[in-house]
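Let me give you the structure first, and then I'll get to my questions.
Missing here is one protein chain; the remaining ones are kept as they sit in the complex.
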Amino acid sequence: MTSHTHYLWFETKRRQEIIDITDQVAEQVAQSRVREGYVLVSAMHISASVFINDHESGLWHDILNWLEETIAPWDPERYRHNETGEDNAAAHLRSLTVGHEVIVPITAGKLDLGPWQRVFYGEWDGQRRKRVVIKVLGEN
Amino acid sequence: MTSHTHYLWFETKRRQEIIDITDQVAEQVAQSRVREGYVLVSAMHISASVFINDHESGLWHDILNWLEETIAPWDPERYRHNETGEDNAAAHLRSLTVGHEVIVPITAGKLDLGPWQRVFYGEWDGQRRKRVVIKVLGEN
Partner (left out) sequence: MTSHTHYLWFETKRRQEIIDITDQVAEQVAQSRVREGYVLVSAMHISASVFINDHESGLWHDILNWLEETIAPWDPERYRHNETGEDNAAAHLRSLTVGHEVIVPITAGKLDLGPWQRVFYGEWDGQRRKRVVIKVLGEN
């Protein structure tokens, strides 16, 4: 059994942003030399997500819109968490909804994804340094 | 350490459908001969889900209803993704909400589920061939 750990750093220009990180994940799988196993990709912050979906900019727009309009409007006054001096309670709820991690199977040394699946970092409260952990576990 | 990979294929009659796949997952765990480990069950499409819940048809009806009325109405005009010629943006958002994968622990050679837990495939845009990957990792 073998393991491999790597951290990705982000500092987005916009406060909310969706970034395709599939190539970085695939690169770490290659470096790990694992042939059969899992790769965990997990946001290390409670106001961000890691998720799998489609590389299509219209959809990214829809996701940001839906998080604001349907799931958790930013509206700081609505939330008790924001009485602590924060204004990002909505980002926490968005992270809970979309999730903060994915596990991708590794088969024959490659990410075993479907034809349209890509791995994304979803930043819901950015413009500061944040991190994702990639952890590969499996056998050579 | 041992691993085992298997793919399930689906082609649902209805566009939205919920299918209990617990027995197929258990069968793959048996075939893997893993005694202690994990089984990952993951939709390979961005408009479907894999989730754990209750084998109760009233609840399945409630889930489909709730996805349409509360989480992400189908309403194609609402979404920019649908300007690409698709009409399934809502299916993507439903997949993000419910999630596309689960990990079930394997203990003493069996799925270590609670008394009411069952594994489901949630099809949010069906009537075409789609796939789920089952990947077992652990020790004999």
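Here are some notes:
Going in written order, the chains are labelled A and B, and every chain counts its residues from 1.
Just so we're on the same page, a residue touches a chain if its C-beta (ideal position, glycine included) is under 8 Å from a C-beta of that chain, and two chains touch if they have at least 3 such contacts.
Since the structure is predicted, the reported quantities are computational estimates derived from the model, not experimental observations.
Interface note: of B:Arg14, B:Arg33, B:His61 or B:Arg128, the residue touching the hidden chain in the full complex is B:His61. Mapped onto chain A, the interface with the missing chain covers residues 1, 3, 5, 38, 40, 42-46, 71-72, 79-84, 89, 92-93, 95-97, 99-101, 103, 131, 133, 135, 137. Those residues of chain B that touch the chain absent from the view are 1, 36-38, 51-54, 56, 58-59, 61-63, 66, 70, 97-99, 102-105, 107, 112-117, 137-139.
To be clear about the criterion, only the chains that are shown with their structure count from here on.
Between the CA-based centres of chain A and chain B the separation comes to 20 Å, rounded to the whole angstrom.
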